[in-house]
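Excluded from the complex is one protein chain; the other protein chains are retained at their positions.
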Amino acid sequence: MTTKAASTASVTMTSALNNALRDAMAEDPSVVVFGEDVGPLGGVFRITDGLQAEFGEERIWDSPLAESGIIGSAIGMAVYGLRPVVEMQFDAFSYPAFEQIVSHLAKMRNRTRGRVTLPIVIRIPCAGDIGGVEHHSDSSEAYWAHTPGLTVVTPSNPADAYSMLREAIRSDDPVIFMEPKSRYWSKQEMTLPITTEPMDTAVVRREGTDVTLIAYGPTVKTALETAELAAEEGLSVEVVDLRSLSPFDDATVGASVRKTSRAAVLHEAAQFGGYGAEVAARVTEREFYHLAAPILRITGFDIPYPSPKLEKYYLPTPERILNALNTWVWEA
Amino acid sequence: MTTKAASTASVTMTSALNNALRDAMAEDPSVVVFGEDVGPLGGVFRITDGLQAEFGEERIWDSPLAESGIIGSAIGMAVYGLRPVVEMQFDAFSYPAFEQIVSHLAKMRNRTRGRVTLPIVIRIPCAGDIGGVEHHSDSSEAYWAHTPGLTVVTPSNPADAYSMLREAIRSDDPVIFMEPKSRYWSKQEMTLPITTEPMDTAVVRREGTDVTLIAYGPTVKTALETAELAAEEGLSVEVVDLRSLSPFDDATVGASVRKTSRAAVLHEAAQFGGYGAEVAARVTEREFYHLAAPILRITGFDIPYPSPKLEKYYLPTPERILNALNTWVWEA
Amino acid sequence: MSLKVETPDAVTLPSAKPLRLIDDSGHAAPAAESGGFVLPEPDALMSLYRRMVIARRWDVQVSALTRQGRLATYPSALGQEASEIGATLAMEETDWLFPTYRDSISVMTRGVAPGEILRAFRGDWHCAYNPHEHRTMPQSTPLATQALHAVGLGTAAKLRKDPIAALTFVGDGATSEGDTHEAFNFAGVWQAPVVFLVQNNQFAISVPISKQTRARALSDRAIGYGIPGYYVDGNDAAAVYAVVSAAMRRARSGGGPTIVECLTYRIEAHTNSDDPTRYRGKDEVDAWKSRDPIERLEKYLVSEEILGQEDRDSIAAEAEELASATRDAMNGEADVDPMELFAHVYGASRTSLSEQRELLQRELSESEAAQ
Partner (left out) sequence: MSLKVETPDAVTLPSAKPLRLIDDSGHAAPAAESGGFVLPEPDALMSLYRRMVIARRWDVQVSALTRQGRLATYPSALGQEASEIGATLAMEETDWLFPTYRDSISVMTRGVAPGEILRAFRGDWHCAYNPHEHRTMPQSTPLATQALHAVGLGTAAKLRKDPIAALTFVGDGATSEGDTHEAFNFAGVWQAPVVFLVQNNQFAISVPISKQTRARALSDRAIGYGIPGYYVDGNDAAAVYAVVSAAMRRARSGGGPTIVECLTYRIEAHTNSDDPTRYRGKDEVDAWKSRDPIERLEKYLVSEEILGQEDRDSIAAEAEELASATRDAMNGEADVDPMELFAHVYGASRTSLSEQRELLQRELSESEAAQ
């Protein structure tokens, strides 16, 4: 089924996700896909492109336009043994399903003492930086990560997009799968199918000795660009790609921070009560005596996501990150 | 209007809240109250007891049973100049209104460049510790506190309940007003009306020199009990009652932490991505070089809120808090 | 899905008055009121009667245990036995039930052990029984949410060509929630094998139905989804059983969903912690007590000489037995294990959760040691 992809030398994240869905559907007949515009249109980002033609309307179909209905019905399907993979068109449009996700999807397994499991994947094209109008650039990860019972992961590159989505679909726990929209068209040389590190582990993307930049999803690229800039200033930056937001890979992050003794966490979402707070708090709890300086958070401001012409002032840039690192006292 | 209360020597939090609503409605005819069971029943916790009889069905009424409808219609009323005070029966039952709260209530002022303001108060009888069955003991504050545009406050005693609710109703910004259910029946000697510290400030409830316990809502009592216990062990604990979760009073908390050089934050909600993460992260950022030890989080576990017979194992107790403080290295 | 959606054949409104097969005085109702349905066979009526008597006795027993403080809370279905049991007996073992907190007697009638049902209300665990064993989901508290689960399960069964149907209870208050609409609509579009049993007991805690809708009846909504709707006398077990049986049969054989509104009355308080004197009068309650669903069927069965004295004695004995068995089950302390708190949150293991587990484990052994 993956010949189309296998012959592709350079794969975009959209194509990697599309192939992951195709291969998962081919491998397991209990995998079904539904949501808004996922059928003939192939999704507004074309992630499900061609899948209805290939698998038919009984495997992938357009639902009525109601997110609570989509998650609620997916729960019922999972009880009966299907493995639904559903799409929320944008972060903000998952909010109508908040009750079904938090009060049922996250809690059903615990409620029933492990007897009813819900192997459901919710795909969310997430975050901003694509010039979207209001409500199309939210970052909702902090809401999900704070909810016990949910697993929350986010790939930062095409290979992870493929491998992690396959793993998420195989998982018996509900997974919030956050796809950074701004990276959809990023390319990577690879042969599909590909298996990268396990979904619940963080990965060091670049080695460094002076500072650890902790990033995920869309900000991994920002962190790597920052590391380049910093190198010119003689600052050696290590970049950790979290990949899994819940659970959190304390071992990998801890090891990096013990080595560098300094860390900063990056995300697009507003800072206050954001995911970066958990990162800073838990790493400080565990590595306090290894830290030479407080863990910094370089994130979006505590404001609603701005309109297209203003988002560039909101998003963390390499310059802003370097400025922040320079606020630390650097003993010679 | 408050004679009933004024003659009361000892006031419960429910009575304080009831009087705050009564006085606000008497003072300002644009204040309206609606929600589920707030009319003849007076609310499942009797916070609106007697108000419909006093003000009539055009000032306080029972709405159809739909939380998104309650918040959505409150928004429209506020656009027209009313000041709705609505009740969500329990944290978990505010989730159907999540989209209206996050995508509209929090963003309307910013969206319209300050031209449309939404002076709405959402009262949420919050948290647990009352032997409630599933969905009746959630702590949702982290979801709201992470949402720019919302103000989030929570009283820990009857006097604050009265004063802060009055202030919340007068505020032109939307306020999430979280009422700790387990403290509803707590009493305090006072004469109503009463005005306590401004809603956006934290208050030191007990002075101490060794450790700062940062608490809010239901855990303030736990913190004070812990301070008593600790005193017997010769440990001097300062207790800060945050009162305002968003905004956060950096000045008051910072001053206390600079004095004690050690701090722990308490809450009922699950720890991961909880409000305590923001507290630990921001206080550490600002006071790192004054900290002798990492800020600890003593909170609920990362599990769904337990059933009544098991909640006592979940909730932070003075013993658990003291154990945690003892994990610190205490240089003589 | 591949389902072709064409305009529904007949667009007809449910009758303005609830249809019934047996009137309040226990006589067969005139055909004009039957909505074209016929009285079930005697043995079906007998088992309806038997299960209602047992359910009533059990419900009364559980309310008593709650007053004695043995249970944290219990929402009684007293007076609603006809719609609860009439609908439940219309289900096959292979069908799935999606109940609410109100529907314990339905769950019990499905075969779930009384003691297991009540562990949730006692506060041992959120749902103690195994939903797969009797194809009965946990009693849902977030209103209307379970209706969507029923649509999803029914749709999955349809995709797998399994001839089963799902039945879900939805309260009158819950019909105001967006999820009820989404469930009705998804079911209509997907032609899901689901029966929505809208149990109109005329109150949502303290709020009367007149403040939930301005429609004549909740079943008037069906037409807006292109699916059949029925307005039924919810205190007539025969009518409920006949209508729901037909709807379930149609659902199992690919005929799609049905909305059945049962007009009944909540005789007890919302739960033990509610005070109904604040929002309704004794007269209203008494008027509905006089329309008791069990007495109604009993009168009919006696006058038709289907029900004899021995039957009544044996059924009463059976009911007593269950009641005392339930008392016993609820006596003595619950055996709850705090360590189970960490056992079911995820299938995959989590280091941070294990750390928290160890913390509690340490606390417990220390406090034991302290004893």
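Letters A, B and C mark the chains in the order given here, with residues in each chain numbered from 1 onward.
Keep this in mind: a contact is a pair of C-beta atoms (placed from the backbone, for glycine too) under 8 Å apart; a residue touches a chain by one contact, two chains touch by 3 or more.
Everything quoted here is computed from the prediction, not taken from an experiment.
Among the chains on display, the ones the left-out chain touches in the entire complex are A, B, C. Note that of B:R109, B:H136, B:K181 or B:R243, the residue touching the chain absent from this view is B:R109. From the options A:V11, A:M25 or A:A66, the residue with contact to the chain not on display is A:A66.
Contact with the chain not shown here comes from a single listed residue; of C:H27, C:R216 or C:R362, that residue is C:R216.
The chain not shown here touches subunit A at positions 36-37, 39-42, 44, 62-69, 92-93, 95-96, 131-136, 271-272, 301-304, 306-310, 313-314, 319-320, 323. Think of the hidden chain as still there; on subunit C it touches residues 5, 7-8, 11, 13, 16, 176-182, 185, 188-189, 191, 210-216, 218, 220-227. Residue positions on subunit B in contact with the hidden chain: 32, 56-58, 61, 63-64, 66, 68-69, 71-82, 96, 99-100, 103-104, 107-117, 148-149, 151, 171-173, 200, 247-248, 250-251, in rising order.
Everything below uses one rule, namely that only the chains that are shown with their structure count from here on.
Averaged Cα coordinates give subunit B a centre that lies 36 Å from the centre of subunit C. Between subunit A and subunit C the centroid-to-centroid distance comes to 40 Å (mean Cα coordinates, whole Å).
For subunit A, residues that reach two or more other chains under the stated contact definition are 68, 96, 99, 103, 107, 110-111, 148-149, 248. Shared interface positions of subunit C, i.e. residues touching 2 or more other chains, are given as 125-126, 142, 178-179, 340, 345, 350, 352.
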